[in-house]
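What follows is a set of notes on a single structure, which appears directly below.
As you look at this complex, bear in mind that one protein chain is not there, while each of the others sits in place.
And then chain A:
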Amino acid sequence: MLLIECPYCGPRAEIEFSYGGEAHIDRPGPEVSEEEWASFLYLRENTKGVLAERWRHAHGCGRFFNALRDTRTDEFKAFYEMGEKRPDAEKKEGEGA
């Protein structure tokens, strides 16, 4: 089970959280092409490496936040609040997939 650090409550067991999928996705406006709309709806990063993702502390404070996690090891690299930029730290490692 993952140990997840809620920025508001601290480290808690994974069963307290629900997964929110890829972070930092902007909803496009109605003017975009079908390809862009389809990619907003259905294409997600499936990175083998460092992935930016959302979690929600569903059985705690109820708030959403972001995390960086290496999908090859499941090791978390960072936890940060919604609206914050992706911490650049491990960018290099995230490449390759």
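In this section, a residue touches a chain if its C-beta (ideal position, glycine included) is under 8 Å from a C-beta of that chain, and two chains touch if they have at least 3 such contacts; residues count from 1.
As a working rule, contacts and distances are computed from a predicted model.
According to UniProt, the chain absent from the figure is "Sarcosine oxidase subunit beta", selected among "Putative acyl-CoA dehydrogenase", "Sarcosine oxidase subunit beta", "Neutral metalloproteinase" or "2-oxoglutarate ferredoxin oxidoreductase subunit alpha". Residues of chain A in contact with the chain left out of this view: 1-2, 14-15, 18-19, 21, 34-35, 38-39, 41-44, 46-48, 51, 53, 69, 71-74, 97.
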